[in-house]
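Please read through the structure below; I'll follow up with questions.
Only one protein chain is missing; all other protein chains are in place.
Order of writing sets the labels: A, B and C. Residues in every chain begin at 1.
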Amino acid sequence: MFLVLLVAPLLTGLVRKVKARLQRRRGPPLLQPYRDLRRLLHKEVVLAENASWLFRVAPYLVFTATWVAAALVPTFATGLLFSWTGDLIAIIALLATARFLLGLAALDIGTSFGGIGASRESLIASLAEPATIMIVFTIALIAGSTQLSHIAAFMASEDVGLRVSLAFALVALVIVAIAENARIPVDNPATHLELTMVHEAMVLEYSGRHLAMIEAAAWVKLVFHLSLIACIFFPFGLAQNGGGLVAYAMGAGLWLLKLAAGGVLLAMFETSIAKMRVFRVPGFLGGALMLGLLATLLLFISGSF
Amino acid sequence: MIGTPVSPEAAVLLVPLVAAGLLALLPGYRLSARINVVASALSLLAAVQLLFHRPEAGPLLFVDDLNVVFILLNTLVGFTTSVFSASYIGHELEIGRLTRGYLRFYHAMYQLMMFGMNLALVANNIGLIWVAVELATLTTVLMVGIYRTHEALEAAWKYFILGSVGIALALFGTILVYLAAHPVIGEGADAMVWTILIGRAAEFDPALLNLAFVFLLLGYGTKVGLAPLHAWLPDAHAEGPTPISAVLSGLLLNVALYALLRFKMLLAAHPGAIAPGPLMVMLGLVSLVFAAFMLYRRRDIKRMFAYSSIEHMGIIVFAFGMAGPLGNFAGLLHMTMHSLTKSAIFFTVGHIAQVKGTQRMAEIRGLTETHPVLGWSLVAGVAAIAGLPPFGVFMSEFLVVSSTFAREPLLALVLVFGVLIGFGALLLRVTSLAFGEPVGRTGPVQASTLPIFAHLALVLVAGLYLPPGLVAWFQNVARLLG
Amino acid sequence: MPKLYFDIAHTLAGSLVLLSFVMLYQRRLGALVNVLALHAVVLALSVAWQAHIQGLPHLYITAAIALVFKAIVVPMALRRMIVMLGIHREIETVTGIGLSMLAGIGLVALSMAVMLPATAGVDPVAREDIALALSVVLIGLLLMVTRRNAVSQVVGFLSLENGIVLAATGAQGMPLVVEISVAFSILIALIVIGIFLFRIRERFDTVDVQALDRFRGERR
Partner (left out) sequence: MLTALLLCAVALLAVSVLAVLGYGGGRRGVAGGAVATTLVYGGCLAVSALAFVLALAALLGGVTAGLTVPLGLPWLGAHFRLDALSAAFLVLVTLGAAGASFYALGYGQHAEAPMRVLPFYPVFLAGMLLVPLADDAYAFLLCWELMSLASWALVLAEPRPEENARAGYLYIVMASFGTLALLLAFGLLAGPEGHYAFAEMRGAERTPLTSALVLTLAILGAGSKAGLVPLHVWLPLAHPAAPSHVSALMSGVMTKVAVYAFIRIVFDLVGQPEWWWSIPILTLGGSTAALGVLHALMERDLKRLLAYSTIENIGIVFIGLGLALAFEASGYRAAAALALTAALFHAFNHTLFKSALFYGAGAVLTATHGERNIERLGGLIHRMPVSSAAVLVAAMAAAALPPLNGFVSEWLAFQAILVSPDLPQWGLKFLIPTVGMLLALAAALAASCFVRAYGIAWLGRPRTAAAAEAVETDRFSSAAMLGCAALCVLFGLFPGLVIDALAPVTEGLVGARMPAQLGQAWLSIVPIADSRSSYNGVLVFLFIVASAMMAAAAIHRFASRALRRAPPWDCGFPNLSPSMQYTGTSLSQPLRRVFGPVVFRSREHVEMPLPGSVAPARIVRQRQDLVWEFLYLPIGRAVGRATEVLNHLQFLTIRRYLVFVFLSLVLLLLGLGLWS
C-alpha cells in the first residue's frame, strides 16, 4: 500500500520528464512531485468563504478511496493481504466514489469553473465507467473471476493464448485509463486554460494540504491504472502467493519497470497527439465502450473458456 | 303489511296506483312529497314481504326469484329517490323552475310510473308486460318534458318517438311469440302466459322464436338504451328532473332489461333456436365501446352519466349474453350495483347542479374544496361506477372480465378496452369537477345526503362482503337464466 | 270455402302492402294522407274479415277503431295540420322515390324470406298475414326514415302500426288485441297532438317552443 504511495509521484515525475524531453525541454527533475507535495503541505489553506464541511472532507476521502483501490490491485504479487476484500467491480466503484465526492466538492463553492469541471467530468465518467465494466466483463469471463488476484494468476498461466477480445479490452482499457487520468487527448493535466480543463477546473478552489491530497490522489490513480493494465495484460513476473521474499522482490522490480514503461509510452502518446474538443470525447470514449461490448459479446458467443 | 287482506304482489301494484290517484287530487307539495315517500316506503315493504311470502303464479301476476330481485331493487331505489326528490323538488319550486301545479302532476306521475314498472315486473302475461312498459314509458316521457324548456320538450319528443317505434317493434315480437306458442298451447290467453310458455318452449317453432327475439331485442333494447338504439336516453336524462334521471337509469332500463331476459330464457329453453347470447353480447359490446367514446365530449354533467348508463347496460347485457353461472351472476350483480350507484350519482349530481345553478361541467370545478361532502360523494360514486374497488361494481366487472377472458379472449379484450376508455373519460371529468381551482357559486347546500350515503354504503359493503343468503339467491337466479 | 277465406284474407293483406308501396311512391302530402286513409280502410276490412273467419266478435271493435279513428279522424287531423301549419305540399325525400321503391321491394323480399320458413307450422292464413304484415311494418319504417317532413313520418308510423294490428289479428285468438289497438291509438293521438302542440313543421325534431307558448297563452 505504501509502496504505491511512494511510487506515485515518481511516476508522474517520470511522465513529465519524458514529455518535456520529447518536447525538447529539460523539464522538471524526476523528484519534483515530491517537492511539490511538501511545499503544498506546508502552505496555509485558503478556503472559500462559503465552503462547507464537505469541501474540506472531500480531499481526504478522495485520496483514500483511490488509494484503497490501488492497494487492492496485485501490483507485484498475487494473493496480497485482503485482496479478496473487493473485486474489480468494487475497485472501479471505489474510484467512482472518489469521483463523486470530487464532483460534489467542485460544486460546493459555487463557481462557474467548478461547474464546468464537474459537468465535463460527469460526461467522461459516465462513459468511461460502463466501458470499464465491459472490460471487466471480458476479463472476468476469460478468467472466470472478478477477483484481480485470480485474474492475474490466470493470465500468468499458460492457457490464455491470444484472443481478440483481450486485444479489444486492452485498447479499451488504455482509452479509459487516459480519460480517467485526465491525460491528453481528453484533458490536459498541465493546462489552466479555462475552456480546456476538466480535472483542473474541479480542483481550482483547493489549496495547501487539500490540494496536496487531491494531487496525490491523481498520481495514485495513474499508478493504479498502469498497474491494472500491467497485472491483467502483462502479468509475467508476478510473485505467486507465498513465493518467498526473492520472488516478491523480483515482482516488485518488474512492476516498477512496467510502470516506467507505461509512463514512457503515455508520455510519448501524449506528445504525439493534440487535445480534443470536449464534445469529441464522447466519441472517443464511446469507442472504448463499443470495444468493451464487442469483446464481451464475442466471449458470450464463443462461449469457450 | 302483515295480515292485510291484500297479497304482497297486489300491494306492490295497488299502493302506487292508489297513491297516484291520491296525489293527483291533493294540492300542496310538502304533503305530496311526504305521501310520495310514504307510498314508496309501503311499496318497498310489500316488496320485502315478497321475499318471504311467494304467491302462486296466476294468469296475470306471478313472482319468482328472478323478478323479486328486480322488484326489490325497483322499490328500494324508488323509495330512496322519493326521499331525494322531496328535497330536490322543494328547491326547484323555490327557484321557480316548477310550479305547484306541475308538482302535483309530477308526484302523481311518479307513482304512476312506479306502478307501471312494478306491473311490468310482476306480470305473467307477455302482453301485460308490454302494456306496462309502455305505461312506464309514457309517464316518464311526460316527466322528462316537465320543465317545458325547449331542450326538455325536444328531449321528451325524441324519447317519445323513438320509444314508440321501439314499443311497436316489441309488440310485433310479442305477437310472434304468441304465434309460435299458438300451435302448441292453443288459442287464448294461455299462450301469452309466461309460466306456461317457458314450460313448453321446447316444442315451439324455433324459427319463429328467433324472429320474435330479433324484434324483442330491438324493441326492448331501445328501452334498455343499447346503442345504436340509445338516442333518446342521454337527452332524456339530461333534461328531465334529476329524480327522474335517477329512476330512468336506475330502474326503467332494468325493467326493459327484465323483459328482455324473460324472452331470452324462452329462447334458451329451446335447443333449436338461435342462441340469444351472441346477439346480446354484440349489442352489449357496441353499446359499451360507443358510450365509452361518447363520454369524452360531454359538456352536460347529467348527459355524461346518462352515457355511462348506456355503457353499463352494455356490460350487463354482455354479461347476460355470455351467460353461464358466472356470467349471469355477474350480470345480475352488476345490474344491482349499477342501479344503486348510478342513482346515488344522480342524487349527488342533482344537488351539485342546484348548488352551482348549472349542469355545464365547465362551470363546475373544485368541488372537494367548496363542497366537500358533495365533492367526495361524487368522487366515491364515480370511483364506484368506474369499477374501482372496494365497491361492488368492481366485483361484478371482475367476474365478467375474468370469466370471459378464459372463454372468449377477444371479446374480453374489447370489453376491457371499452371499460378502460370509459374509465378514462369519467375520471377525466371527475378530476376537473372535484379537484382543481374552484369555479362558480360556493353557496351552502341543502342536500339530503342520506340516500346517497345509503346507496354508496350498500355498494361498498357489496364489494367486500355479500351475505350468503343473497349469493345463494342470485346463484339460483343465475341458474334460472341458464 | 277455406280457399275463399284464404284468398280474401290474402288479397286484403296484399292490398295493404300494395298501398304501402303507393305511399312510398307519393310525392304530394295530400295524396299521401288519402292513401293512408285507404290503407286504414283496407286494414279495417281485413280485420273484419279475420273477425268473421275466426269467429271472434271483439275483433270487430278493432276494425271499427281502425275505420273510425285511422281512416277518418287522423287523416282529417293531418289535413288540417297541413293547412294550419302551412306545411309544404311537396314531400321532401331523402333518397329518390325510385330508390325507396327498390328498397321497399327488397324489404318485402326480406320479410318473405324470413317469415315464410319460420311460420311453416302455422295456419296458412296467419302465415300469409304475418309475412305481409312484416312487409307493411318494414315499409312503414322505411317511410319514416326516408321522408323528411313530420306529416309523412306520422303517416309512416301509422302504416307501421297498421301492419302490427294486421299481424295481431292474423294471429288466431290472440288476446288483448283490442286493448293493444286502443293503446296504439292513444299513442298515435299523442303524436298527432304533439305535432300540433309543438308546431313541428318540417322536421320531426325541431320543437317550436314559441309557438307552444302562444298556444298556451302564457309568456315566460
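Keep in mind that, in the parts below, a residue touches a chain if its C-beta (ideal position, glycine included) is under 8 Å from a C-beta of that chain, and two chains touch if they have at least 3 such contacts.
For clarity, every value in this text was computed on a predicted model and none was experimentally measured.
**Q** Give me the visible chains that the unshown chain touches, in label order.
**A** The chain that is not shown touches these displayed chains: A, B, C.
**Q** Among the options B:Asn118, B:Thr222 or B:Gln359, which residue touches the chain absent from this view?
**A** Residue touching the absent chain, from the options given: B:Thr222.
**Q** I'm checking contacts with the chain that's been left out. Which of B:Val15, B:Leu98, B:Val224 or B:Leu326 qualifies?
**A** B:Leu326
**Q** Touch as defined at the start, partner being the missing chain; which of C:Ser20, C:Thr62 or C:Gln153 qualifies?
**A** If we include the chain that is not displayed, C:Gln153 is the one touching it.
**Q** For the chain left off this view, which of C:Met84, C:Leu99, C:Ala113 or C:Ile186 is in contact with it?
**A** Of these options, the touching residue for the absent chain is C:Ala113.
**Q** Using the touch definition up top, pick the residue from C:Ile91, C:Leu142, C:Ile180 or C:Ile195 that touches the left-out chain.
**A** Among C:Ile91, C:Leu142, C:Ile180 or C:Ile195, only C:Leu142 touches the chain that is not shown.
**Q** Which candidate, A:Lys17, A:His150, A:His199 or A:Lys258, sits in contact with the chain we can't see?
**A** Counting the whole complex, the residue in contact with the absent chain is A:His150.
**Q** Residues on subunit B that touch the omitted chain in the whole complex?
**A** Missing-chain contacts on subunit B: residues 157-158, 161-162, 165-166, 169, 207, 210-211, 214-215, 217-218, 222, 228-229, 231-232, 234, 274, 279, 290, 293-294, 296-297, 326, 366, 368-369, 379, 383, 386, 388-390, 394-395, 398-399, 401-407, 409, 412-413, 416, 419-421, 423-424, 427-428, 431-432, 435-437, 463-466, 468, 470-471, 475.
**Q** Tell me which stretches of subunit A touch the chain missing from the display.
**A** Touch set of subunit A with respect to the missing chain: 1, 41-50, 52-54, 60-61, 63-65, 67-68, 71, 82, 84-87, 89-90, 93-94, 96-97, 99-100, 103-104, 106-116, 118-120, 122-123, 125-130, 132-134, 137, 140-141, 144-147, 150, 192, 194, 204-205, 208-209, 212-213, 278-279, 282, 289, 292-293, 296-297, 299-301, 303, 305.
**Q** Over the whole complex, note the residues of subunit C touching the chain we left out.
**A** Residues in contact with the chain left out: 94, 107, 110-111, 113-114, 117-118, 138, 141-142, 144-145, 147-148, 153, 203-205.
Rule of thumb we're sticking to: only the chains that are shown with their structure count from here on.
**Q** Any chains in contact with both subunit A and subunit C?
**A** Chains that touch both subunit A and subunit C, as defined above, do not exist here.
**Q** Specify the chain with the shortest distance from its C-alpha centroid to the centroid of every protein C-alpha atom present.
**A** Answer by centroid distance: B.
**Q** Starting from the Cα centroid of subunit B, hunt down the chain whose centroid lies farthest away.
**A** A
**Q** Whole-Å distance, subunit A centre to subunit C centre, using C-alpha means?
**A** Distance between chain centres: 98 Å.
**Q** State, to the nearest whole Å, the distance from the C-alpha centre of subunit A to the C-alpha centre of subunit B.
**A** 77
**Q** Report, in whole Å, the distance between the mean C-alpha point of subunit B and the mean C-alpha point of subunit C.
**A** Between these chains, centre-to-centre, one finds 31 Å.
**Q** Of all residues in subunit B, which are in touch with two or more distinct other chains?
**A** Nothing qualifies.
**Q** Could you check subunit C for residues that touch two or more other chains and list them?
**A** Residues: none.
**Q** Over in the complex, which subunit B residues touch subunit C? Could you list them?
**A** So the residues of subunit B in touch with subunit C come to 125, 127-128, 130-131, 134, 138, 148-150, 153-154, 157-158, 160-161, 164-165, 167-168, 171-172, 175-176, 178-179, 182-183, 186-189, 191-192, 205, 207-208, 210-211.
**Q** Which residues of subunit C touch subunit B once you look at their complex with the stated criterion?
**A** Answer in residue numbers: 114-115, 117-122, 126, 130, 133-134, 137, 141, 144, 157, 160-161, 163-164, 167-168, 171-176, 179-180, 183-184, 187, 190-191, 194, 198, 200, 204-207, 209, 212.
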